[in-house]
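The following block contains the structure, expressed as structure tokens.
Only one protein chain is missing from this complex, and each of the others stays in its spot.
Let's turn to subunit A:
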């Protein structure tokens, strides 16, 4: 059990550091790899060390009982190790192949236009957290899973509650009983809901991801009922705050670097590259954890079985050994890849979808918002340490030109999924 942290590591959880953790992350990276004397956590921050740890079969993702989290975990993809993980990932991956995901582009563009239209109808200012970035991924994944529109609000609430399960507990006792209760409630809600939806889809399959998951089969092997439910919950949770924060951190980066915003406006084909730069420069998933299963060393640092490791993706993404001018936001840099989606066997299953949503949303912002201005006073960050992003971010504008957002055509799927 993590009882305390040394001051350097504790600073990561300091609310005063939320707006800009990159100074602390740099200090940690430069000192890494090392073992935090107070907690015994091994801190990994250099790009090459992070990659080595994430690809090392001697590390485990089964964090239960390690002290890194106190919220009971479900046996989902994120917590399993090979061979259980490999089996589940192979089956779940079938529903998330690039070709299948790309088919949702028109639907995502439609949802973006809906959200822009709503904002354009209001005053000349909007909180992009609640009016844009958070609703978008929930609507997308709910549509993909086939959850009817009227149920989206309760899904958003549950997804927010359950998000706590992915934050490593850096400060002991921070998760109150109420939070654990909220998580349990959300989980029970999801289980009941998806149980019913799965039964429906088994009976009448549709062109959605849930039907795809149900029918995914590998040499006679299929996902069981509880694996299906657990995977659906993970898809919602893993893709909600992360994608919202990709959009928000991206918009914030563009607003703070007007030259970059202008560049994207003039060259919309840079939208994908802009997403990569946000994932590097201000990563939504700042850090992930692992547990050593067998002894190994990182540089000169010995790691013994049972030791928790803190893999600082956001620090690695600014490692000067890999990225030129790492602290500069440059959407045209075309650097070698970042660790924003991690690496190794747990590499983000939703990366194709996240990139698609992110590029559509950032490009829509660049093209549709006329004279956008950040209300700097309004900017607040969420308390989460691992999943970093704003809680409130007001932007004022002269106008929103919804028609400036390209639509690639009407989607057949949108008809099917609205049912």
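Here, a contact is a pair of C-beta atoms (placed from the backbone, for glycine too) under 8 Å apart; a residue touches a chain by one contact, two chains touch by 3 or more; residues count from 1.
Simple rule for what comes next: contacts and distances are computed from a predicted model.
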{"item": "Which of \"Ferredoxin\", \"ABC transporter permease\", \"Succinate dehydrogenase flavoprotein subunit\" or \"Archaemetzincin\" matches, in UniProt, the chain that is not displayed", "value": "\"Ferredoxin\""}
{"item": "Contact residue for the chain not shown (choose from A:104, A:341 or A:365)", "value": "A:341"}
{"item": "Residue among A:38, A:179, A:352 or A:379 touching the omitted chain", "value": "A:352"}
{"item": "Residues in subunit A touching the chain absent from view", "value": "51, 54-55, 57, 82, 86, 89-90, 93-94, 96-99, 218, 336-337, 341, 343-345, 347-349, 351-352"}
